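The structure under discussion appears below in the form of structure tokens.
Just one protein chain is left out here, and the rest sit where they should.
Now for chain A:
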Amino acid sequence: MENDDIVWSIINKSFCSYKVNTKTQRFCRNEYNLTGLCNRSACPLANSQYATVREEDGNCFLYMKTVERSGFPRNMWEKVKLSKSLEKALRQINEYLIYWPGFIKQKCKQRLLKISQYLIRMRKLRLRRQKKLVPIQRKQERRERRREEKALVAARLDSAIEKELLERLKRGTYGDIYNFPQVAFNKALEEEEDAEVNMEGEDYGEDEENEGEEAEEEIDEELEKELEEESENEEIEYVEADSDLERELESESDMEDIEPKATTSVKDNTRRKPRLEIEYETETLSKNAKRTV
């Protein structure tokens, strides 16, 4: 007991290795300190009768130090395990620290309360999901970023997307939404070619030519028929005109009229000849087109 004051006067004034000085306060780093501050009443070195509560692995222990054991540093601190329930632990403290100074009793109880509160909080947090902090690996990040940029350049996204869309259009996934005339015409042409190919494919090569020729012959026959009809008409008109003068005149006029008609008809015929052929082709084409469409 006598030592306490001497010890305190030395520690306080000169040097204590557990003392930490800050601008506003003095802290005590001693692990047995009850409050954590450097005070006369809270210093474990300057009080030969002292008690603390400390926590280890979720268990609270009461440490007590008495004058009798001050000569045996090894056995100085008596360690008592406190009950896990707060009520019982407080009663235990009262029991062990009966007749002790009120300051120590009070502070011990306060400390026990604080400890039990933070233990509860820890247990609750552990049950919840916790954010896993994954350290950033700098080189990996840098590498990945660079590779992504290079990959983006290599991807040429716009052209790839365009290509894919056009392919889908060709395949016909869009159905009839897009009416490109080119598309329809090409399709029609393709189908007509396919049809011809099929027909020709069925027969042999010679027959192909024959069919072609026959077609042409048919054309010519029809042309000839038309020509004959018109020529017959011409002759008839011609005969009528020759009968009377007036008629001749008229006929002449008629002839003239007719002649130009005839000529025109001839001309038309002559013109029609090539024209007919062309028309024939286009007619068949359009007919086929109509059929398919």
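One rule holds in what follows: contacts are C-beta pairs under 8 Å (C-beta built on N, C-alpha and C of every residue); 3 or more make two chains touch, one makes a residue touch a chain; residues count from 1.
Note that in this section contacts and distances are computed from a predicted model.
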item: Complex member absent from the view - protein name from UniProt, among "Large ribosomal subunit protein mL39", "DNA 5'-3' helicase", "AP-1 complex subunit gamma" or "Brix domain-containing protein"; value: "Brix domain-containing protein"
item: Sole residue of A:40, A:123 or A:145 that reaches the chain not shown, by the stated touch rule; value: A:145
item: Selected from A:7, A:86, A:119 or A:169 as touching the chain missing from the view; value: A:169
item: Residues from chain A at the interface with the omitted partner, ascending; value: 128-129, 144-145, 147-148, 150-152, 154-155, 157-158, 160-162, 164-166, 169, 173-175, 177-178, 180, 182-183
